[in-house]
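Omission of a single protein chain aside, the complex is shown with its protein chains in their original locations.
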Amino acid sequence: MASQLSSIETLANQEYKWGFITDIEADTVPAGLNEDIIRLISARKNEPEFMLEWRLKAYRHWLTMEEPTWANIHYPPINYQEIIYYSAPKTNKDRPKSLDEVDPELLQTYEKLGIPLHEREALAGVAVDAVFDSVSVATTFKGKLSELGIIFCSFSEAVRDHPQLVKKYLGSVVPPSDNFFAALNAAVFTDGSFCYIPKGVRCPMELSTYFRINAKDTGQFERTLIVAEDGAHVSYLEGCTAPVRDENQLHAAVVELVALNNATIKYSTVQNWYPGDKEGKGGIYNFVTKRGKCLGANSKISWTQVETGSAITWKYPSCLLMGDNSVGEFYSVALTNNYQQADTGTKMIHMGRNTRSTIVSKGISAGRGQNTYRGAVKILKGAEGARNYSQCDSMLLGDKCGAHTFPYLEVKNTSSSVEHEASTSKIGEDQIFYCRQRGISTEDAVGMIVNGFCKEVFRELPMEFAVEAQKLLGVSLEGSVG
Amino acid sequence: MMAAATSELQEIRRRAAESFETRGYPTKRDEEWKYTSVSAIAKAQFPAEAPSLTGNSLRTALEQHPGLIEEHLGRYASSEENAFVALNTAHFEDGAFLHVPRNTVVEEPVWIDYTAVPDRTTHPRNLIVVGANSQVRIVERYRGSGRYFTNAVTEIVAGENSVVEHVKLEEESAQSFHVATIQVHQARNSNFKSHNISFGGLLVRNDVNAVLSTGCEGTLNGLYLATGKQHIDNHTALDHAAPHAASHELYKGILDGISTGVFNGKIYVRKDAQKTDAKQTNKNLVLSPGATINTKPELQILADDVRCTHGATVGQLDEEALFYLRARGIGEIEARDVLIYAFARDVIERIGIPEIREYLEKALFERLVFSRQSSGGAL
Partner (left out) sequence: MNKTSMSKTAILEIKDLHATAGGKEILRGINLTVYPGEVHAIMGPNGSGKSTLAQVIAGRDLYGVTSGEVLYEGDDLLTLAPEERAQRGIFLAFQYPVEIPGVSNLYFLKAALNAIRKRKGEPEVDAMDFLSLVRRKMALMEMEESLLNRAVNAGFSGGEKKRNEIFQMAVLEPRLAVLDETDSGLDIDALKIVSNGVNTLRGPDRAIVVVTHYQRLLNHIVPDYVHVLAQGRIVKSGGKSLALELEESGYAGIEELAEAVR
């Protein structure tokens, strides 16, 4: 831990280091949203007819919907006609057959982000799908995975090569009509990752998607679908960054997970979209719908998220616990600094017997950041013996930030047990002074206190990413403790 | 009425009587009594009588130390906020008085024992004044037979830097009504612990309230076991009135038959009470589908640099644990008893008087057997 502390110290004085722009020729559609744009996106991707129909239906529904206002976030109205809904690196128009054909400029970009895409240099044990603006540019270790029958590819490829699977599961967890942003995504989504783990297979490596927004005025609308068949196991991780720009950019993604009997899906996110500058200018608006369905008995879906980026975060990774004895978990660290706003949490819907869920949420607010935990636990009538444990802790650094907790609890079965704990504390002068009085420097003290606060969540992350997440917190807290 | 009551005390009692007369018994429309109806108490109309107790008599003490009693009696428990306190303040005839002078460690626990007789109302009134730097442990026990109504009020003053531990054992008869308020005033740096154990009574209501000054530590623990048609209501309030005080609260309930349990835990953190650390936990074990529990934490936090946590659970016996014990050859009834006991032990173990711990272990098992025989339930 000593080395991690010193890295926080070094990193604490850095700016957002993922803010560079890649100069690459792009194939871009005109700004604005209408049926023609949707037809154009569908055509660009050579999609089958059923996809276009699905998109148009979603779009028509979206037109009837209102943008939600219940979240504890404030931003000027978004003009959906000013956004560019499709932008792809030109050289990638016909997707390269192998990594050797990927534009070196792109490979360099990912190199710079610490995600080498050449398999010989790649992180051992992690297969990566790289999504650049609207399209997937490369997927590593595909061959090795396919030997086990695992499908790990871009969503576009899945639509082309596995239409039956896509048709079966697309929208089965998050239907296009689910909410405003989910409907928008269904109409215009451009790419994302698709994972399919066949029966009884334990995926031998971490699957990972790295999302990068690059082009100006562009929104990113990706869609991820993970299906784990009976007895399958998979651990998946997503990371995201974007360049520093003065304008806000919209990111509205949808993630659907399906776990069948005895299957386990572990989904981890390290979200580091550009958060805007110290005055609150720029930054990503991150409106995301993530939901998993524990369809089978004894299935398990576990969400872990470390949210340090974005000007606005609106996301509630949820679990529908349908199968008997199924398990849902949500571990979250959300940090807001400067003018960042986060309204995040989860929903655990207990339907099956003896279903169990655990919620551990850690909110850290600094600067003028506003951090809201919003969580719902519902125990439906048939959920005999269901159990939930929730813990929400908030930490405030300074006195201009805010922490808010909105737990919603609905219990319709009396044989269930629900436990909720909440705390709010200030990382005070006095904690830091106490450490210093024992000989420990201020930087080490802050690192120690913040990491201690987040420990229960970090230990849920795959090893390499836990270290990364700790560093990230150090960077994101820059200047907030004096 | 007590003969030697001084004029100021008389005035307090007169106002209490007036307060009760205007308001009468609380009803379920009263937020504080939402889940507990006291109409049976109002209806019973048992004639009042002086309580029968072993311990130092307040009545005698009032003659010997009128000044000391005048200074404290009726100054903490509020007749305005609680009708039963008003009733007690207006009508009490005797109770226990304990004064521990400063810098004194009382080695042996002090016992206050009440035995109620059928068809009577008693208003036991206890006053405990502990001087600075002193240390004492007190056991207050209520028992009786037949139908009757006990309406007790205990005021405790924990002096500066004192350490006070208080156990209340409510073992009233199965047909009785029992209402009690324990009002604690904690001076700077004092450490007060309450263990509120309720086993008996048909209708029971406890109010345990503590006001904490700077640097205090306050602990409110409780255990309630209800079976048959018993109704046990525990209301607690921790008032963090000054900075740097810590409070810990653990209430556990075991409910069987068609009994009802109520837990309402208030924590106030006043504006100046920075660095408050308050933790409240309420856990309930529901053994039969007919039993009900209403649990409600109430946190009012006006300071901004505090740590307050609360948790509440309602659950059943762990079927897996039960099966595990049975698979090791332990009979079902015994296995259930072991698990129920394990649940309750958490509270019993925190009591700092070994003989009370032993006594409660035995009493708990006896209750389990009694409950099985009388109602066919496990408790």
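The first chain written gets the first letter, and so on, giving A and B; residue counts start at 1 in each chain.
Assume contacts are C-beta pairs under 8 Å (C-beta built on N, C-alpha and C of every residue); 3 or more make two chains touch, one makes a residue touch a chain.
Because the structure is a prediction, the values reported are computed rather than measured.
Colleague: So which shown chains sit in contact with the chain we cannot see?
Modeller: A, B
Colleague: So which of A:60, A:112, A:168 or A:455 would be touching the chain we can't see?
Modeller: With A:60, A:112, A:168 or A:455 as choices, the missing chain is touched by A:455.
Colleague: Looking at the full complex, which residue from B:215, B:265, B:297 or B:311 touches the chain that isn't shown here?
Modeller: Touches the omitted chain: B:215.
Colleague: With the missing chain put back, one of B:89, B:151, B:191 or B:371 would touch it. Which one?
Modeller: Answering carefully, the residue with contact to the hidden chain is B:191.
Colleague: Since one chain isn't shown, list which residues of chain B touch it in the complete complex.
Modeller: On the side of chain B, residues 103, 105, 132-133, 135, 161, 163, 188-191, 215-217, 244, 246, 248, 275, 277, 279, 307 touch the unshown chain.
Colleague: Take the complete complex as the reference. Which residues in chain A touch the chain that isn't displayed?
Modeller: Counting only chain A, the missing chain is touched by 1-2, 393, 425, 428-431, 433-442, 444, 448-449, 451-456.
Here, only the chains that are shown with their structure count from here on.
Colleague: For chain A versus chain B, what separation do you get between their C-alpha means, in angstrom?
Modeller: The separation of the two C-alpha centroids amounts to 49 Å.
Colleague: Would you tell me which residues of chain A are touching chain B in their complex?
Modeller: Touching chain B: residues 385, 387, 399, 414-415, 417-426, 428, 430 of chain A.
Colleague: What does chain B use to touch chain A in their complex?
Modeller: 275, 286, 289, 304-316, 319
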